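A single protein chain has been omitted; all remaining protein chains appear in their positions.
Read from first to last, the chains carry the letters A, B and C; within each, the first residue is number 1.
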Amino acid sequence: MMQKMISKEKISDLIKELQKEFKVFGPVKEEGVVLFKEITDAKEICLDYSNSKIPAKSVLFPMIDTLFSYKKEGKGVKIIENPPYEKTVIFGIRPCDSMVFSLFKNFFSFGKYKDPLVLNRLKNITIIGMGCLEPRTTCFCTSVNGGPFNKESVDVLITEFKDNYYLESITDKGEALIKKIKSLTDADKGDLAKIEKLQKDIESAIPVIEGLDGIYTKLDGLFDHPMWKMESQGCIGCGSCTYLCPTCHCFDVLDENKQDGSGRRIRIWDTCQFPLFTLETSGHNPRTTKLPRVRQRIFHKFNYYPKNYNIIGCVGCGRCIINCPVSSDIRNIFISVENISSKTEG
Amino acid sequence: MTDKSKEKSTEEWKPKIIAFLCNWCSYAGADLAGVSRIQYPPNIRVVRVPCTGRINPFFIIKSLAYGWDGILVSGCHPGDCHYISGNYIARRRFAILRDLMTFLGIEPERLNFTWVSAAEGERFAKIVRKTVENVKSVGPNKIFNKKW
Amino acid sequence: MVINIIDDIEKSIRETAKKLLEEKKVDLIIGYTKGSIPLRSGPCFITDASQTGMLVWNQSCDLNLAKYLAKNDDRKIGIISKGCVGRAIVHLIVEKQLNKENITIIGISCEGVLNRAKIMVEIGDKEIIEANIEDNKIIIKGKDFNKTLPLQDYINQLCITCHYKIPPISDIIIGNKKPEKPPKDDFKDLNEIESKSSNDKMEYFKKELNRCIRCYACREACPMCYCSLCFIDQNKPVWFGKTADISDNFIFHMIRAFHVAGRCVSCGACSSVCPMGIDLNFITRKLEKIVKERFDFESGINLEAPPPMGTHKFDDKQEFMIEED
Partner (left out) sequence: MKSEDEPIRIGVFVCHCGTNIGGVLDCEGLTEYAATLPNVVFSDHNLYTCAEIGLKTIKEAIEEHNLNRVIVCSCTPRTHEPLFRSACEEAGLNKYLFSFVNIREQCSWVHMKKPEDAFEKAKDLIKMGVARATKLEALETIVVDVDPSALVIGGGISGMNAASNLSKQGFKTYLVEKEKNLGGLLNSLYRLFPNDQESSELLKDIESRIQADKNITVYTSTMITSIDGFVGNFEVEINQNGNSIRIKVGAIIVAVGATPLKPINLFGYDGKIRITQFELENVLKNYSLNANNIVMIQCVGTRNEERMYCSNFCCMSALKNALIIKEKNPDVHIAILFRDMHTPGIAYEEYYRRARESGIIFIKYSPEKPPIVEENKIKIYNEYLGTEIIIPYELLVLSTPLIANEDNKQIAQLLKVPLEENNFFLEAHVKLRPNDFATDGVYIAGSAKWPVDITESISQGYAAAARASTILSHDTLEVEGATSYLPEEYKDLCRGCEICLKLCPYKAIRKNEKDEIEIIQVLCKGCGVCGASCPKKAIKIKHFTNEQILSEIYALGGKELP
């Protein structure tokens, strides 16, 4: 573990240094909305933010992702592979959002099929996370095995303290990176203890949601429970909860053709909340109403994920609560689940 | 520079315009222009439809999305529709579509709607000239080009 | 004092709902309830008179509850209806999507709802811990900031120009103040955009629509978007692209707007629900203007008037058509 620091003013020097070797993605404010984008100008970076509107999964799993391109040649078709993925740093990501990277690693390499695109990107990405000094009231990361300064899924963790950023390397990859950066100085040892306390204070201030403990087994018996009718009746069936969820990763594959005979195969975000998602070629649709779709979202994250990968498919960022057009709150579902299961136990 | 190459270099860009003509009036008007040997610019490509009422507004947007530089829609004059009221219904549809597209920043010069009867060969040629002029004034259509 | 009136309305809503349920005049009340974060509200579905305390009414009630009415629903439903909810119901009846007999319209006079996106931009997308509306001011408290905003500046533009504060038809009307009729709609709010060049207009809308993530919240919140399969999802033929590329976004929003032309009831729900804060109200306003000026039509006002796209007049304006020179 290596601990370094840099004054806030010099942060753009650090970015510039990183840019020499890496493509750097970081939070950028556009039209009042914070997004993760490639930093072209070091001044663009916006570190005074609670969390980005669209999670940083968009770096690893873009909204439009070209799988390959093609061009008609004579009677055949020539496949054109994507250019090699450049070495990338994701800078300033919140520890909750970075949890997604290990989750994606599991998902995109599950079973026989490995997704070369995502796995290759993962290999080439270094994550510089940024501790969360001001968790929102909608955050519940500590209830899903995370925390505002969670180190599990970052290579480097930055904590803001007074006028400085403190950088702590977590992985070897992170340490190697820090070592190279000249604009960093050694950390002020006196502050480190204070930082640790600050981190603990912030973490313990986040309320713990009781129902989440062991939700996976609790859900097992609730597939046909009437609670889903209640929970789904207000849902309008849009995709905002899933598109803005750091862990959702469903996609649709389609071809885009140009008139000149060239084209590309892309994947775009898709969501289980749309009726078309499950429409089969035969015309049959196993999820025709809102109810099974709302239930699917919860089961996928809190039952299937734990079963398949031993991970909860939720990082507690609260985006779905903030952005739901009908103000449906996932925490209420946890409470319902808890109430029902404690009743049946009792 | 020889005269010929000079001529070629000053030769303007030739817009490509899709023309939806109703079978009964405007297509016949175009036929009459042909029979009368009236010359007009070779920029339009005709799609014959039974009636302007058949023109789904999607066709117009789709044409722009597919890179046609301009649109010409022509039907029977009010009151002359072979299908009684098809052109009136089309007129409402196009009025809204054109207002909306113009509001969103698509140059109205690309969207040309008119009436030409079967007896108006001369008018058809003039309308085509005018349409070509309109489209030329706003340049090639790159509105819906994708980045890749 | 805006706040008092709204309080009273809330109380009457609860009492009315309770009475309707107790007297078994309705099986279900659809109304608004408090959202889990400030300045948010959600729908609530009440079947038990004891739950009517959940019902609220305030300036964050931006959804159009008509969305929750369905063609084949046989239940007797009481619905809390501000003007635009009522208009949506009327237009849905005109389009044969609802059976009026099953619906009890509980009309309430509405003073307009908040434009939350505008507030969020104003406070830099910070978290709001508490928000109150008093004396025509919005008082917002965050973790490390307090902000007071003038209410009038943050009311949705559509509400400012709204001519139908109460539903055109109601079974019950709640509200102790006769809503003032706003001045004749001159659509001045559109002047700025309309006077721009085509290029600048396109730049403006592309910048807005570029943020669209194609979650379709706008579509799903719209009471008029009731197609079983949206044109964008149809694949025989594939009409337009589904990607979030700006060209596809632009076309999607353009056609969606065209689709609701003459049907849109100007509730602004599409804008209110957008997670990316895209302002679609300009488009809504423009649609209003087009059908008003061209066809002298306002949707959802009259059960007998045919929708403008379902009829025509011999003397409809045709000034947009080209003529030979």
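As a working rule, a residue touches a chain if its C-beta (ideal position, glycine included) is under 8 Å from a C-beta of that chain, and two chains touch if they have at least 3 such contacts.
The structure displayed is predicted, hence computed values, not measured ones.
The chain not displayed touches subunit C at residues 71, 95-97, 226-229, 231, 234, 236-237, 239, 259, 306-307, 309-311. For subunit B, the list of residues touching the undisplayed chain reads 13-16, 18, 23, 27-28, 30-31, 33-35, 37-40, 42-43, 45-51, 53-59, 62-63, 65-68, 82-86, 89-90, 93, 125, 140.
The rule we apply is simple: only the chains that are shown with their structure count from here on.
We define each chain's centre as the mean of its Cα atoms; on that basis subunit A and subunit B are separated by 49 Å.
If you average the Cα atoms of subunit B and of subunit C, the two centres end up 37 Å apart.
For subunit A, residues that reach two or more other chains under the stated contact definition are 256.
Multi-chain contact residues, meaning those touching two or more other chains, occur in subunit C at positions 245.
The part of subunit C that touches subunit B in the complex is made up of residues 193-194, 196, 198-206, 231, 239-240, 245, 247, 250-251, 254-255, 257-258, 261-262, 283, 286-287, 290-291, 294-295, 308-309, 312-314, 316-318, 320-325.
Across the complex, subunit C meets subunit A through its residues 35-37, 40-45, 63, 67-68, 120-121, 124-127, 129, 143-144, 207-208, 211, 213-217, 219-221, 229, 233, 241-245, 272-273, 275-277. Per the touch definition, subunit A reaches subunit C in the complex via residues 30-34, 49-50, 53-54, 63-64, 134, 136-138, 233-234, 236-240, 243-244, 252, 254, 256, 266, 268-269, 271, 274, 276, 321-329, 331-332.
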